[in-house]
Structures are given as C-alpha cells and as structure tokens.
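In this view, the complex is presented without one of its protein chains, the others remaining in place.
Note that the chains take the letters A and B in the order they are written out, and that residue 1 is the start of every chain.
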Amino acid sequence: MYVAVKGGEKAIENAHAWLAEERRGAIDVAELSLAQIREQLSLAVNRVMAEGSLFDPDLAALAIKQARGDLIEAIFLIRAYRTTLPRFGYSVPVETGKMACDRRISATFKDAPGGQVLGPTFDYTHRLLDFKLAAEGEVASAPEALPRTNPTPHITEFLTGEGIIQDEPPSDATPGDLTREPMEFPSNRPLRLQSLTRGDEGFVLGMAYSTQRGYARNHAFVGELRIGKVEVQMDIPELGFAIDIGEIELTECETVNQFKGSKTEPPQFTRGYGLVFGQSERKSIAMALVDRALRWKELGEDNMGAPAQDEEFVLSHADNIQATGFLEHIKLPHYVDFQSELELVRKLRREAEERVTMKEAAE
Amino acid sequence: MTQHAQFSGGFQNAPVDAAHAFRAAMTVMARPGKIRELKGVLPPGPLSVATGTLLLTLCDQETSVHLAGRINTSEVRNWLVFHTGAPITSAAEADFAVGTWDELMPLGSYRIGTPEYPDRSATLIVECDELLPQGSTLRGPGIKQASHLSLPDVGVLQDNARLYPLGCDFFFTSKDKIAALPRSTQIGAGD
Partner (left out) sequence: MAENSDISAEARRTWMGLLARVPHDALEDAWTKAALSPKFEWLRRPEVGGVMIQGRTGGTGAPFNLGEMTVTRCSLALQSGPIGHGYVQGRSKSAAEIAALVDALMQTGSADQVKDRVIDPLMRQMNDTKSARAAKAAATKVEFFTMVRGEDT
C-alpha cells in the first residue's frame, strides 16, 4: 500500500541547492561547456543518445552536465524530454549501404571489397594510461590519404548470391513502435531490435557474453562492423516527395553465425544485427549477438532454456530507465509499509518464543 | 492563390488556441446536448469553422481521417495534411469521419471498438445546417435531468447507444457552433 508523505519542502529545496553547488565543483576550476562535453566526451554523448533514444548531441551533452556524469540519470533526462516533442513522422528506413564510413572492418573477410578501414579505434592501443593527456598540448592532425568516393557495399551482399547465408528480404511492413504501444509477448524481430538498440549497454553486453560462454552459444563472428554518417530522409506531405532532414552517425554490426541447419532450415550462415546511434561499437556487437540468440524460434533451433533466448526476460529487463525507476523507488519513504512489516515480525518472534517456552515447560 | 490557401487558416497561436478549442470539445462531449462556440481556424470550404477548428485540435499523424462526400476535395485534403499530417483513409479504418449526415451514412461502415478496447472506435463529425437545443431528449452521464438537441436520425443513434460500451461517438457542427453525443447517452423521441 502506498501512503503519501508531506512536508520536507525546505530540506528538499536546500538539498537541490547543494546539488547545484556540488555539480559545479571547485569554482577555481574552469566550468565545462556543453561544446567541450559534446566534442571531448563524445562516446558518453553517444551512449546517452542511443539509450535515451534521441539523436541530438547538444541535448545529450546538457543532460550529462546536469547529471554530473551519471549516464543513466542523463538518459533519464533525455527520455523525459523526448516525451514532450510532437512527433512529425517516421523517416524512410536509412540506407546503411550508403554510409560514409569512418571505420569498416570484417573479422571474416580479409579482402573485403572496399577494404578494411580501422578509423579512430581503441583497438591495437596498449591500454596504458597516457600521461601526456594530463598536460595540455596540441594534437597533430591525423594523416590523410586519397579518399574513397564510391559507397562501400555490405559484405554480406557477396555471400547472399551463393545462397550460403540466410537472406534478409526487403519489406515495407510497418513495424511496431515501443514508444506508442507497450511491448507484448510474443514479440517480433523489429520490436526486439528497437528494444535492444535503446537497451542498457551493460545489460546487453552481459547477455551477449553469456551466449559466448555457452548459454545458447551461436558461434558469432563479426562479418562486418561499420561506423559513419548516413542521411535521414522523410516524406514531406506538403511537398509530395522525400527530403533529407538531417544526417546521423551510426554503428552497424552484422554477425555471421555458423549454423548446422535445423528441422526447418538448411545448413547455412545465419545473421545477427546491431544498429546503434553514434560510435557505439561494443553495444552494436552485443546487440547483434543477442538478436541472433533471440531468433532461435524462427530458425527452428532448440530452446536451450538459456537467458539470452528468453525474449520476455531479455526485453523486459534491458531498459535501464524502467529498471532504475523501479529499483530506486524503494529508497523513497515507505514508513507505513515498514511499520506493518515490523509488527508482523515482532508477532512471529513472540509466537516462536512462546512455543519454545511451552515446550521447555512440558519437558 | 489556392496554393496559399492550402497552408493558411491555421491557429494564430497554436498552443493557446488549441487548448481553448480542446476545452470546448471536451465540455460538449462531457455535457451531451450543450452547444458551444468553437472557432480559431479558417478552413477551406465547405468545412465549417467549427469542424476545421476541431480537426486541427484533435488530429495528428496518428489519427486517420475519412472525408465523406462533398468535402472530400483535394483542397480540403491538402489543407488537413499540411496542418495535421493526418492520413486520409476509408470509412472502415477511420478514427475520425467528417461529412454531412447523409454522406456519412451508413453507420455500420465505421469501427465500434472491441470489448477489450472500446476506444478503438470512430468519432463522427457531422456538419449540420443548424444546431438547436430542441428536438430529441437526452439523458445519461453528464446530463442533470434531460437536455435537448436537434439530431439528424434518432433511430440510428438509438441503435448506436444500444451497443454501449461499443459504438461511435458524435460531434455535430454548424458554422462556429458545436455539440456532441457520446455513445453513453440515451435518446428519447422529441418532447
């Protein structure tokens, strides 16, 4: 039972004032600007956009500043803001095949047409702290080479011709939208992908790792990982045609999974898919592994009873705003509930003591 | 000039005007038979001011609209799409349907909701020559004793009320006046 509390206004006001002061930190240290956060903590900005489910780097930077760097709190702020926006419509599906790639690698095809492009990656760094960054300094601009002008084709395109990899036939089906209709089970792949792409990075990573450790193992390789910008188009009714309404950075991961065949499907490679706002490499690989694990039914695989195969379990717990809302509410005043619990425990203890006394008396 | 008309006539100050309009629409639906003024929008003909204002208040990309008969012109369609983004649809799929009573009928064409989701039903916006507080006797939720409203076809509306909790809801408009009839109202013959 929930019982309202009242009072405490002055203390709450003072707590918020202190929060603002603590947020600012020592005033002899320069204040962070939103542009600094956006430009220099861009991967945190990307995470807030992905899990806040709203692509707007300036707003994400503001949220991070306001939340003092607590990214889940920042995501909460973005989710709350996006509910205030009127919905202008739905974009035309983005064409990731036309991405201007900053990075594009394949773990499976060494000589992928279009080449292996490392981009600004942490891979192959030695993970040693770089104390030079502790001092201010100029950064030399990165070397340049003759740029590619043609679009970079998806690697899986080269396999689909052979029929050796499961196809992704195009469709114009209208997908369900979690922001409009609550999730119902059983779900479907478009809804699962929407839920995973805005899901908590740590949760999706843990689920993906569980499949690699043997809980519904699906033998994933990164067929292709690409990061870059794509144009977003929307049909404009008053014009009668579609125009670009912007340009966003995305990370896309396609896994190629070994598959020995099932009751319904021939032996072939199957696929998992990850697509996430910003440069969010770990998240998109994890998303692809979990997507693949959740596809067991349509591929005629056995249900191993693994957590990553259970869509109700995965999708109901992937959202960190739902999770933290429910988790954190237990710290708010519950005095009346607890009083009744206390009464109950005292009564049970009394009864237990009485039973012991009676037993001793009888002996 | 017709080009211009497609884009003009919207609310002057949308947040405030639409809130007033919404309040009027809610009031007439909550008080069946009550007639109120509803204006703020200048729609292309033959839409009335009240109908145009109601459409811009209630419709967006997620509410489909059926335009029945004479009002289904390219001018009205373009105007509505620019200001609301609402998809134009058939009677069977519509969230809102607009027209004169005769053009809108038969009532069986519209969605009446399902027992789990009675709200998945159509709301009809009926353009009338005039709206008068006389004629049929209305009783039920939101009405103290009885109220009176000039209704187009008592028999059909009584049948609709018998479907409760399913059925359609109605707005009646004439120039800048509006009244409403929810499915929960019982309708008696004239007094």
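By our rule, a residue touches a chain if its C-beta (ideal position, glycine included) is under 8 Å from a C-beta of that chain, and two chains touch if they have at least 3 such contacts.
Since we're looking at a predicted model, the values are computed, not measured.
Undergrad: Missing chain touches which shown chains?
TA: Within the full complex, the chain left out of view touches A, B.
Undergrad: Which of A:Glu9, A:Asp28, A:Asp130 or A:Glu144 sits in contact with the chain that's absent?
TA: Missing-chain contact among the listed residues: A:Glu144.
Undergrad: Looking at A:Asp56, A:Asp200, A:Glu281 or A:Asp310, which makes contact with the chain not pictured?
TA: A:Asp56
Undergrad: Among A:Glu13, A:Glu168 or A:Glu328, which one is in touch with the chain left out?
TA: Per the contact definition at the top, the residue touching the missing chain is A:Glu168.
Undergrad: Based on the whole complex, identify which of A:Leu43, A:Ile248 or A:Met304 touches the chain you can't see.
TA: A:Ile248
Undergrad: Just one of A:Lys110, A:Arg213, A:Lys263 or A:Lys359 touches the chain that is missing; which is it?
TA: Result: among the candidates, A:Lys110 touches the missing chain.
Undergrad: So that we can see where the missing chain sits, which residues of chain A does it touch?
TA: 49-50, 53-56, 58-59, 82, 85-94, 96-97, 100-103, 110, 115-121, 142-149, 154, 156, 168-179, 189-191, 193-194, 197-198, 231-234, 236, 238-248, 250, 252, 254, 271, 273, 275, 277
Undergrad: What residues on chain B make contact with the chain left out of this view?
TA: 3-4, 6-8, 10, 14, 78, 82-83
Criterion: only the chains that are shown with their structure count from here on.
Undergrad: When the centre of a chain is set as the mean of its C-alpha atoms, what distance in Å lies between chain A and chain B?
TA: Computed from C-alpha means, the inter-chain centre distance equals 43 Å.
Undergrad: Residue numbers of chain B touching chain A in their complex, please.
TA: 6-7, 60-62, 78, 81-82, 85
Undergrad: Chain B touches which residues of chain A in the complex?
TA: Touching chain B from chain A are residues 86-89, 180, 237-238.
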